[in-house]
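Removed: one protein chain of the complex. Kept in place: all other protein chains.
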């Protein structure tokens, strides 16, 4: 599988590399180690000592640089050898380093051409900024490819069938649905009118249980697989601005062709005070149940049925709610193909699937 | 590996698809889902929703038809889409259905040409009919190919060495042995004269412990790997008709090239009343011990030694007791080759092993 490389991916949540911590994680099928330097700035290096292939994540941080745990070689944030217990630092042993940016409670990594790593290209997840929001954060490792995750989030009609007791109701499929494309951004917007939600969900959405509500669920996709959901509800017939819209983030980074890191979060404004902090804690916990016990087995079973081939080449069916997923994947594949042509024009031409 | 397709296989025991139950099971390396329709009739479909590859066995049964648990599409017993929450039922999304017949306490499936699925071809396991017999039923998933199971059951001389404390004695190998072929049916018949069986076994066979017995063990093989064992004993020198013959079934269905579903049972006539019911329960439990703790590890170790190649091409030795297994596999392979020639004459010719 070819991954898009000149793009920002979430490598980890900010708290996963607390001071002194070393995090080894496979991203785009490469072993990466993440940590913070002496100033607290995040650093990402290939998790592989060039001396004897030891994972650098087994080492330790000394004076803000990374020391291999096998023979003590030290590397700085650029991957340059800066310490050698047996002589002068080696100039030939160098570790690949990756541009990283800390933003929106996450560490974003760029695994393509470092010259092109413009932080302005990081998609806007301002509702995850810890200064302004309480952010409840979760993580699930999924044995399924990231394209299945794109489809899962962009077609939330599935909450009626896969999450009937938590997030869905039996009216979701009857809602209005609209797919909008704005440049490289795809929106999948759904509104359910007069919906009777289950008691707990209704209360969460700020509608008296048992009363019909108008619920909107708007999903924004940005490349490669970073999605924001803006959802809210009002008593049926009232204007949307009277409701509270709660944003959640659903950020997917390929671990390998058939496995994905799923970073999810839910945010409440700091203006809400302690109650907002409590909601962030409680509701990210609440979300983990359908995500881990309903989405996870479904996605992993789809992946097993998909076999070693990718979703791009699979024979699948079509329902109206698939519009957004199809548009998003089309945009993504065009970008992947363009990158491939640049990297290796002849190989790309030979491998291109027939149009 | 090529499986014989135009033949009946056991997909599950009847009780495995109790009302409302959905059973997902891999058969002949295909994912199959089994359930009962509103009238209680068994249904088998490909366990794969054509929309997004979700396993249908993750769904639920509504009004006797199967609803996918991901986006709610419904399919009838023929695999036709009959329900779509988002519009009219799709005519293009169709699921493969398989002929199934409930007989002899089992659900039999035909995974070849549906036109040829004649129920009269199901082999006779009348001693498993629940109207006339109490049937104790067991199941073991085995990580070994079904051909090794054919050999295991057709050469029961192994009970002397592999099951010395339960089913065997040190005289089994000295018994008479005869292999008979009747069309596509192979018999492997063994009689041990003057056998001193262990105390528990002797009592089970109806012979006073410590007394010499004449024990017969007759095995009937039918394609592809369905075997009946008819075994009994009498005090040495008495006529067979004075003994009680107990039939057991040993039904093997490939899960994949290297793994097999093993359905086994033991039957006692309903005429025996409560005692027969008790024996069926007790003795199927008793059999599970040698099957799971002695046969299972042996077969799995043989498979590991066999590696990725099949038994058909393996270099193996010869003992007199191998006659029945060899005949059975010859009949089976000829049928597989004939089916292959019909399906793809050129490919079959190219792949055929040298005679």
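We just call them A and B in the order they show up, numbering each chain from 1.
Heads up, the rule we're going with is that contacts are C-beta pairs under 8 Å (C-beta built on N, C-alpha and C of every residue); 3 or more make two chains touch, one makes a residue touch a chain.
Values in this document were obtained by computation on a predicted structure and should not be read as measured data.
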| item | value |
| --- | --- |
| Contact partner of the left-out chain, one of A:55, A:164, A:297 or A:310 | A:55 |
| Options B:38, B:132, B:314 or B:338, residue touching the unrepresented chain | B:314 |
| Hidden partner chain, touching residue among A:2, A:84 or A:236 | A:84 |
| Per the touch definition above, residue among B:155, B:195 or B:214 touching the missing chain | B:155 |
| In chain A, positions touching the absent partner | 31, 48-55, 58, 67-73, 84-87, 90, 92-93 |
| Sites on chain B contacted by the missing partner chain, in the whole complex | 151, 155, 157-158, 160-162, 173-174, 297-298, 301-302, 305-306, 314-321 |
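Criterion: only the chains that are shown with their structure count from here on.
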| item | value |
| --- | --- |
| Chain A-chain B separation of Cα centroids, rounded to whole Å | 47 |
